[in-house]
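Encoded as structure tokens, the structure appears first; notes follow it.
Only one protein chain is missing from this complex, and each of the others stays in its spot.
Our next item is chain A:
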Amino acid sequence: MDPKMCDQLIEYLNGHMNDTEKMEFEAHMEECPDCLDECKEMQELMTDLPYLSEPAAPPEGMKERVLSTVFDSEEIESSKAINKPDTERKSSAYRSRRNWISGVLAAGLVLSLGANAYLLAQNNEKQQALEEKVSQTYVSVNLAPQDSKSSGTASMVKGKKGMNLVVQTKDMVPVKGKEAYQVWLIEGEKKFRAGTFVPDKKGNGTVVFDVDYPGEHNWDAVAVSHEPTAKSEQPKGSIVLLSKL
């Protein structure tokens, strides 16, 4: 057995692995009974430890906040279900999703960028819903927060009239007065304004912009910034989300 692999159990149990490493270690455990036994033993030994926690009172109103967020997440799903495509379209949407995932992997982009698996799964679902409306996704990335708690995805999608940039964000800080969020496409040192949006009360925003700049472009990255007004021709405010394309 690979002795290096056998040393990885602690990293596995404490989540210090990316998805690939995790899969590799799980595959290793299938072939290495020592590691598998050790892993089971450790998990067993860890079962009671949470009860060591000293009691802490949950903050005021936590139950209402948590449950309303949880049930809101469901409403998004059920409104999507109303527009369920027929079987044929569903399978083609599924295929195109597989394609963009492999495309993203081929491009060597790290899928999770620190986002947890759930968020990724949720975005994939939204992604799929959008893909049913527009035809083909070229590239889709998770936007990484920059000194913010926000998250989101950006996708280049080929629509009927040309390329679109689809940006979905959540947990955006609310805007005050004339403030707005702007989306930028970045090519080398140049920043092109893709468009503006204001998130809803819950901090979510989903927008589709046309990408019809004259000439050939090879976009490097996409960014979202919090701007003092919706009119900035170049970013003035702070960048809250950023990702390579």
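Before moving on, here are some points about what is shown:
Here is the rule we go by: contacts are C-beta pairs under 8 Å (C-beta built on N, C-alpha and C of every residue); 3 or more make two chains touch, one makes a residue touch a chain; residues count from 1.
We adopt the following convention: contacts and distances are computed from a predicted model.
The listed options are "Sigma-70 family RNA polymerase sigma factor", "Amino acid/amide ABC transporter membrane protein 2, HAAT family", "Cytochrome P450" or "Glutamate/aspartate import permease protein GltK", and the UniProt record of the chain not shown names that protein "Sigma-70 family RNA polymerase sigma factor". For the chain left out of this panel, the touching residue among A:30, A:54 or A:233 is A:54.
Summarising the interface, chain A meets the missing chain with residues 7, 9-11, 14-16, 38, 41-43, 45-59, 62-63, 65-67, 69-71, 73-74, 77, 114, 116, 118, 121-122, 145, 147.
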